[in-house]
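With one protein chain withheld, the remaining protein chains of the complex are depicted in position.
Moving on to subunit A:
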Amino acid sequence: MSEVLVLVDHVEGEIKKVTLELLTLARSLGAPSAVWAGPGYSDAARARLAEFGAEKIYVADAEEIAQYVVAPRAELLARLVADRSPAGVLVAATGEGKEIAGRLAVKTDSGVITDAVGVGDGFVADLSIFGGGVNVRSRVTRGTPIIAVRPNATPPVAAPAAGTEEKVALVLSDSARAARVVERVTQEKGGRPELTEAAIVVSGGRGVGSADNFAIIEELADSLGAAVGASRAATDAGWYPHQFQVGQTGKTVSPQLYIAAGISGAIQHRAGMQTSKTIVVINKDAEAPLFEIADFGVVGDLHQVVPRLTEEIRKRG
């Protein structure tokens, strides 16, 4: 079976869930080989990748790889593509993942498909475009298929494999050293999962009413182990930080469960959440367009409904 390269997405050695999803997906396409780039590799990391099906693990853990933007990782993958002729390459469709995919595509003269929500036989990718209005199947026709897959496309399933390690010594080109990271600022995560990766997202909109009231959205999120999101109306009002905005100009999320409170459902908001598997809507206006795509909706005041919901969940938990 031919190899499928999976770029490991990790923050300083901590492997992100999306990597396990990609390994799961790669097993249906060929033999998964994980590609580790940057410092932080450990026995625990090796064990985790093997547990989720990595037959091989290519390790390039030089400090230097993390010191420059994107290009070193594209260079590493390009070298492996040249040496191993894999059947395809999967990366996470995060902002950075897509950039890596883009540079890799140019380097290897290969087509690239971004934001896949699924990948089937022959690396045919499923996409959801125009704010979820149209489903498309696309494929790469020249070179090695390079596909950036959205987090939560597949539930991660363990399937232990050999996880044979192979060190890769990478000598960076000068052009890969053009953009140097001089400082890395890590924000307090507050214990919540990351927005684009979270299995559950609870978002608040203009109906929340104030920055202080976002506390009830956060409490609901915490009762579910969820990430918090916000509509643009809420971020523009300064009630919640911009990086949590969901939608066309914000993050795209595709969680198992999306709960929207006080969000009307403008097309630009839907563009960022329409591929969520289950959608729950709480809004006092029965005509709010978001109810059209809700699996379960409550017409009511979120200031009543949300705290009661949190209380119920805590009772059950």
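To be clear about the criterion, a residue touches a chain if its C-beta (ideal position, glycine included) is under 8 Å from a C-beta of that chain, and two chains touch if they have at least 3 such contacts; residues count from 1.
The definition used in the following text is that contacts and distances are computed from a predicted model.
One chain of this complex is left out of the view, and of "5-oxoprolinase subunit PxpB", "Serine/threonine-protein kinase RsbW", "Electron transfer flavoprotein subunit beta" or "ABC transporter permease", the protein name its UniProt record gives is "Electron transfer flavoprotein subunit beta". Residue A:S175 is the one among A:S28, A:S175 or A:S210 that touches the chain not shown. Contact with the undisplayed chain is limited, among A:R79, A:R139, A:R192 or A:R206, to A:R139. The chain that is not drawn here is touched, among residues A:E64, A:E96, A:E165 or A:E219, by A:E96. Contact with the chain that does not appear here is found for just one residue of A:F52, A:F214, A:W239 or A:F291, A:F291. The chain not shown here touches subunit A at positions 11, 69-71, 74, 94-96, 98-103, 105-107, 109-115, 124, 128-143, 175, 178-187, 189, 194, 196, 200, 224, 242-243, 245, 248-250, 256-257, 267-268, 271, 278-282, 286, 291-301, 304-313, 316-317.
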